[in-house]
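Yeah, one chain of the complex is gone here, protein chain that is, but the others are all in their spots.
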Amino acid sequence: MKGMLSFKHGVHPPEHKEITAGIASKRFPFPSEVILPLSQHIGTPAKALVHPGDHVERGDVIAQAEGFISSTVHATAAGTVRSIELWPHPNGTMQRSIRITVDPNSTQMRRPRSIPRWQDVKDVDLSKEIAKAGIVGLGGAAFPSHVKLNPPKDQPVELLIINACECEPYLTSDHRVMLEQPDMVYEGIRIGLKALGITRAVIGIEGNKPDAIEMMRKTKPDDMDVEIVVLRTKYPQGAEKMLIKAVMDREVPSGALPSAIGAMVQNVATAANIAAVFKTGHPLIERIITVTGRGIRKPGNWRIPFGTKLRDVIEHCGGLTEDAAEIVFGGPMMGQSQANLDVPVLKATGGILILTNDECKRQDIMPCIKCGKCVEACPVFLNPQLMGALAKAERYEELVEEAHLNDCMLCGSCSFVCPSNIPLSQWFAMSKSQMRKLVTS
Amino acid sequence: MTDSTQVKITASPHVRSAESTVQIMWSVVISLVPVLAASIFFFGPSAILVIGASVAGCLLTERLFGSNPGSVADGSAVITGLLLGLSLPPGFPMWMAFLGGFFGVAFGKLIFGGLGQNIFNPALVGRAFLQAAFPVAITTWPARAGNWWTLQGDNLALPFMTPVVDTATAATPLGNLKFADEPVVTPIFDLFFGTTSGSLGETSALFILIGGLYLAYRGHLNWHIPLSIFVSAFAVSGIFYAIGISQFPPFFMLFSGSIMFGAFYFATDMVTSPVTNKGCWLYGFGIGFLVVIIRIWGGLPEGVMYAILLMNAMVPFINRATQPRLFGTSGKKKKKEAAS
Amino acid sequence: MNDKNIKIDLVDDADNNAEPGQEVPLKESVSTFRLVATLAVAGALAGLLIVMVNLHTKPIIDKYKAEQLALAVYEVIPGTDYYRTFYLVDSSLSPELPEGAKESEYKRVYVGYDADNKLNGVAMSRGESGYQDIILIIFGYSPNTGSIMGMKVLDSKETPGLGDKIFKDMAYVGQFFANPATPLIPVKPGAGKGLPGEIDTITGATISSKKLIEIINHALEEWQPYFDQGLPQTSVNPAAGEVTP
Amino acid sequence: MSDQGLFSIFFSAMVVNNFTLAMFLGLCPFMGVSARVETALRMGLANIFVLVLTSTSAWVLNTYILETVPYLRIISFIIVVASLVQIVEMVVKKLSPVLFRQLGIFLPLMTTNCAIFGLAIFQTNRGYGFFQGITFAVGAGLGLTLALVLMASIRESVEFSDVPNIAKGTALVLIIAGTLSMAFMGFAGLS
Partner (left out) sequence: MRKTTPSHDFIRGIWNENPVLIQMLGLCPALAVTNSVVNALAMSAATFFVICCSSVLISTCKRFIPHEVRISAYILVIATFVTLADMLLQAYAPVQHKALGAFIALIVVNCMILGRQEAFSAKNNVFRSLLDAVGTGIGFTIALVMMGGFREILGVGAFLGFPLFGPNFEPWVIMVLPAGGFLTLGFILLAMGYFEQRKKTRAEAAAEASS
């Protein structure tokens, strides 16, 4: 493990990837209803194009992107629009969502669609095609990919970094993408390189996925300038800045974007899905999602249509065990707990994690004993101990000015190591929203 | 579980490391077992009486004056009591040990708001109080005489009364070198196994090392601190010894007195040491340096307690000065850019 | 508080805000002359008052000081009938000061004579830092026998209950009156080898008690050369400059 | 009259007999100006400056003028301290308005600071010469600054603590000062 590329600090949570890593992905049956929020991405919500009663086919555009940083929404199954209403969203709010009653008799074939060969599209127009397909980053943030593939002219990108770290414990969806669709990944990289007008790419994979590394090496096309870099297994290796540090040995300046040092990071599943768009004409309507944890009876990797309700997923995976305690969308480190079984699975949902009481046992919050473990954990070299004290004292201004709250990426490493169980990253998230409120008011 | 009302909702991260503060504290107590056993082996029932009294003082104070009635169970007051007791001479009156425990916990810890919030090491605050209040009793080192079960001094002196039993005294290795008419350097072997006189817990470097290394292995103490203390004490005393202005050989400096004990157990108290590793280096170097200065030129034979307390006082300042360098910056304050 | 008749308003004018010592802008209305004059008059009156009281107290204070010194000298050189002050002038001891010299600038010893005008002993004072701060002592020495005749601590801030034993512990102080030979040798109580200059230190105040012994040794190192030049064995002129109790 | 070495005077004034923690001089600023490290540091530096000036002036005054009228010492020293502070204030204002703004409030406050006045009295009582006096002033000033800055940084960090209500404020500061004073006893006998 030593000697492998990585970044400083970080943590080593138990991985638990063995639960699902070996399970090949299978198509998830179409549910009786899909719920498609107009906002499944970072940016402006899309504008609904359909009305209740409209019939839609699988892959139809049902909501149009609004503005540049926004993303188009497609029907993920054929059926009838039942309503457009406020519906629980995985982020805990109510969001305007299109409710489609799935046609049980439909074959769910895609409507034939004319997609140009990507090789024939001009570099600058590639991102438009990608935007049309509603592609957003599948690495967790769901940032519209066409925006990233259109870097500002004054900060040209020189290196495309494919993020195949999947550093969150439990999750294995990216792992399965590499094992099952390596050529799609390479195809996606080619498209990305063409869109960016560059030639060089790097794939960063954590050392705990030897079979994926092997597969990517085996299938690597000879004519491509792409390097496979094996990285140390450490959380949050997959965070953009950490990955860039490990691969390029450069730090993205505080407050700047990766393009400031000529890099662009894309998730491996995002790349594969971009390729799929051109290959199949299929917009982004489903993805591989890991359903895992000791609290679900039949864990596995599934290609689930977006909009499928959590309730349906659980039911299909054998239901919850007796001691299941917490349901999380995403990984255990950054994922969000879900209170409502009706929330739909979305583009950003990389995994559904059902933890048992043993796995997520809460202990009492003790006073901070200044052990410094959080400082030794923070990958962006903040001082969570001080930030925690400032947050508790509600001294937000100092938190931003002196303690650099804005550089915190809420990775949770500090909370993970804190022996006193202080919910540091939670406090930082709250402080951030408090600051936003202060700024807007 | 099928009903959504039973689901837990918590903020991320949803998993936590296995380490907990309470468990760390009790590990420290466990790691002290060899030292406790050694002190009882060397000093007999007196050790039990003195340590018992100081633990009782600490626990009672924590229970009576602590803001949180459950705080006794977190183990930190037990550590304070054990360490205070182990830092006292064998013949020390129990009432004084009890008083030290009270003072340390009340004015070294609870007045700041309890666990984690104190500036000074509570055990050392208690000891410094005792040293200043009863300087004679706390510097009386009984000669080891009689049987294992005879008391080493007037442990049972009545509260507020002077210890009256006249004990034959024996100088400590440090006293032997500093104040004796003919200075003697005690052999390292004796210092290592603890056959000398001194405070209950400090005499045997061997047992302290066992406990300290166990803690370092478990990750419950920051090894930067003891290491930097040893390096700086060794280097500073080595220089003075080499140029002939000190009579303390550097190895003697490391193994005599309470520097081992202090470096592994007192200086490493997380609450009262710096948060960053860089800060811990500075802190350790400061302690090592001050110990050497006080031992060579000060009025007292030993300076570990004062060195640690003085550096405890510096910790808030060190913490200010050793903030980690923010990722993606050169380390200079980003504030300046923001201001301009 | 309900005494309505004598209620007075405390005027809260702007000047109240001025900090003590803060410069207050000069107002046009008061002339600088008046300011200076007021202060000058006040100063003059103050000076006058002080001088008057000083005239009254100075003799008392001086007398007290002289008495204290004399008492100390007689205490540390037992058997002294009167003493004379010798100053260190140009590397030798002399009872006279050069013309116009300032008395305070010369180092001195007090030479005591017995009733037969014979040299009895010399008292000298010296201060060095002890455990807390400077320890100032006076002690008597017999140049003829080379032994210490007595010792008194004049000033010390040593720890009460510990270091203050150097003047409260009579067993310790008594040793200096038992004519120990010089240089003095500090030893741990009971650890002495029976040498003539041994002084037992005080347990718990080893540092102060040892320091005090060192002060005496240092003083003798400094003065012995001048004593070796010879001190008048008899008082040349008993009547002049003598001080008697 | 005193032949204490400069080194010994310096260390004694700075740590062994620290003005604030062992001699109780200048407690006003210690209590009042020790809430923020920056302010404490500035107050400390201003103090060193004025202490050195006071030491020099007091020495000159004492050696050449007060020789014959020692009983006017108190009154002359206080006048010297008061006018010195005023003069420093005016000079600093002229020469460096920036520094003046930074020191502004602290300068006038120093008139009633007993550390300054005490220095003059102590150096006279101990019979220090010119260089001894300056060493004494620098040592005392550094000691004062050390105590101030330590106290300020401790108070800043204690702001995060849940100090019990009855101890909030001065009581806690005094207990901390007492503990600091105990810690400084480690330097006793250092010579």
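The chains carry the letters A, B, C and D, assigned in the order they are written, with residues numbered from 1 in each.
The criterion applied here is as follows: a residue touches a chain if its C-beta (ideal position, glycine included) is under 8 Å from a C-beta of that chain, and two chains touch if they have at least 3 such contacts.
In this text, all values refer to a predicted model and were calculated from it rather than measured experimentally.
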item	value
In the full complex, displayed partners of the excluded chain	B, C, D
Residue among D:10, D:122 or D:160 touching the omitted chain	D:122
Contact footprint on chain B, counting only the chain that is left out	96, 107, 129, 132-135, 137, 157, 160-164
Chain not shown, touching residues in chain C	1, 3, 6-12, 15-16, 20-22, 24, 26-27, 30, 34-35, 38-39, 42-43, 46, 49-50, 53-54, 56-58, 60-61, 64, 68, 155, 159-162
Touch residues of chain D, complete complex, unshown partner	21-28, 31, 71-75, 78-79, 82, 111-114, 116-118, 121-122, 125, 165-168, 170-172, 174-175, 177-179, 181-182, 185
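The rule we apply is simple: only the chains that are shown with their structure count from here on.
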item	value
Chain centre separation in whole Å, for chain D relative to chain C (CA means)	27
Chain A, residues touching no fewer than two other chains	none
Chain B: positions in contact with at least two other chains	113-114, 117, 299, 319
Complex interface listing, chain A residues touching chain D	389, 392-393
Contact set on chain C toward chain B in their complex	131, 159, 161-162, 186-188, 191, 203-204, 206-207
Residues of chain B touching chain A in the complex	1-2, 4, 7-17, 19-24, 74, 113-117, 222, 270-277, 280, 319, 323-329, 334-335, 338
